[in-house]
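Here the complex is missing one protein chain, while the rest keep their positions.
And now, subunit A:
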Amino acid sequence: MIRFLLLQNRQGKTRTAKYYVPMDDDEKHQLEFEVHRLVVNRDPKFTNFAEFRNHKIIYRRYAGLFFSLCVDVNDNELALLEAIHLFVEVLDHYFSNVCELDLVFNFHKVYQVIDEFILAGEIQETSKKQIMERLYELEKIKD
């Protein structure tokens, strides 16, 4: 189960944070700080996994952004790395060539994408095409 998902830049600013377990704000901030410190110091040549408290962080860096997932220890690391990549692909497609500012100004849309992709801590849809279709559908409703 995914416990939380974080998008952070190199400076440690959290761009997107989605928590699937109950936590209060203070604890969330503490986590964000710790996770950033953990991933930012890792060399690109290192593995993309790190122990974190009683769980593990699977992270991947895209340009200046770190995509981190906190998952249970027995979850499949490679599958989750693929999931992160899929998520980035969807973002890229949705914002057509995504950059950090897209995520800042459209933060609500990012959450929308996440909701179509992950639900209640589990990956619900693994087809990029399906997710995109669904997102376009939602766009239509909006306008």
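Observations on the model:
Basically, a residue touches a chain if its C-beta (ideal position, glycine included) is under 8 Å from a C-beta of that chain, and two chains touch if they have at least 3 such contacts; residues count from 1.
In the analysis below, contacts and distances are computed from a predicted model.
With the options "HORMA domain-containing protein", "Polycomb group protein FERTILIZATION-INDEPENDENT ENDOSPERM", "AP-3 complex subunit delta" or "FAD-dependent oxidoreductase domain-containing protein 2" in hand, the undepicted chain maps to the protein name "AP-3 complex subunit delta" (source: UniProt).
Remark: the omitted chain is touched by one listed residue; of A:23, A:88 or A:132 this is A:23. Subunit A residues in contact with the hidden partner, per the touch definition given at the top, are 1, 3-4, 14, 16-25, 27, 29, 43, 45-50, 53-55, 70, 72, 74, 76-79, 81-82, 104-105, 107-108, 111-112, 115, 119-126, 134, 137-138, 141-142.
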